[in-house]
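Starting off with a structure, shown below.
All protein chains but one are shown in place.
== chain A ==
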Amino acid sequence: MEYVIDFKCVTDNDEEIPEEVVLDTGANFPQVHYDGESMARLAQAIRIYNKDTVSMVPFCMTVEAEALGAHIKMGDRKRGPRVSNYVFKNMEDFKKIKPIDLSKGRINQVLKAVNILSSSGEQTALAVQGPFTVMSSLMDPRTFYKAIRKDKASVDDFMEVIIDSIVSFAEAGIENGAKIISFGDSAGTLDILGPRIYKNYSGRYSYEVLKKLYPRLQDAIVHFCGITSSSMDKGGFVTSEPIEVEKGFTYGEALNYIMENRKDVKIVGHNCMRKTPAKMKTSVVWKINL
């Protein structure tokens, strides 16, 4: 049967952490964003509440950027962690970037949460942001666009540090027991950047992350965010093939099935990790080939 890639990013109320879970667990904000134990406890409670198969951390998109120097406002229950001001203001600043240090700070607590969850038998996913998204938290993308017109080599050197940092974060997640690396680069998609900048920069950077991560996956898989994977597919970086699974599965169950029965599948995509508790409308998991 023919299947079409028809992924659309749905931004309904999925970004919210259910009120009941917050009350039941007594979760404290912003503690759940910086304390590994609270983070793990809340992730598990959300998983149980949603009747899901996977517990996922962290609950924000700013962890990697913060570890690379970004200024983050931690926020409260209603409004989560976000960038307060840009640290890299011009190309001179690019030289200031240093490889990520996973041994301290919030990023270390996220790894701790992964460890706590996986040690207690949870199927654990670590959400990892792509290079363009991380860059967008470090600087106004205008700074980046200007820089690529002036000195592509310096930009690539800067991005290489980000790429390697992302790979080591994901790898550390796997070492701490994560079975799914949920990878997405929502700020750097084809429809935002257009084919030229996408192919020469964002798409190429995401591809490098996957290429470097692939041999280090052990028995984990990469779940590739649908808008990112379909951008990569359209941009010619990857190909994809549908794998039919049993009807009536939730997406989470389908991922478990793939991990158990299809050891050849290491990267899946064209779908969303937020859909793991939902019954699949089309019983297909997309295998992504690099």
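Definition applied: a residue touches a chain if its C-beta (ideal position, glycine included) is under 8 Å from a C-beta of that chain, and two chains touch if they have at least 3 such contacts; residues count from 1.
Here, contacts and distances are computed from a predicted model.
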Report summary line: Of the listed "Transport permease protein", "TldD protein", "Corrinoid protein" or "NADH-quinone oxidoreductase subunit L", the name UniProt assigns to the chain that isn't shown is "Corrinoid protein"
**Report entry** Residue of A:Val161, A:Ile197 or A:Leu217 in touch with the missing chain, whole complex considered
**Finding:** A:Ile197
**Report entry** Touch residues of chain A, complete complex, unshown partner
**Finding:** 11-16, 73, 75, 78-80, 82-84, 141-142, 145-146, 149, 192-194, 196-197
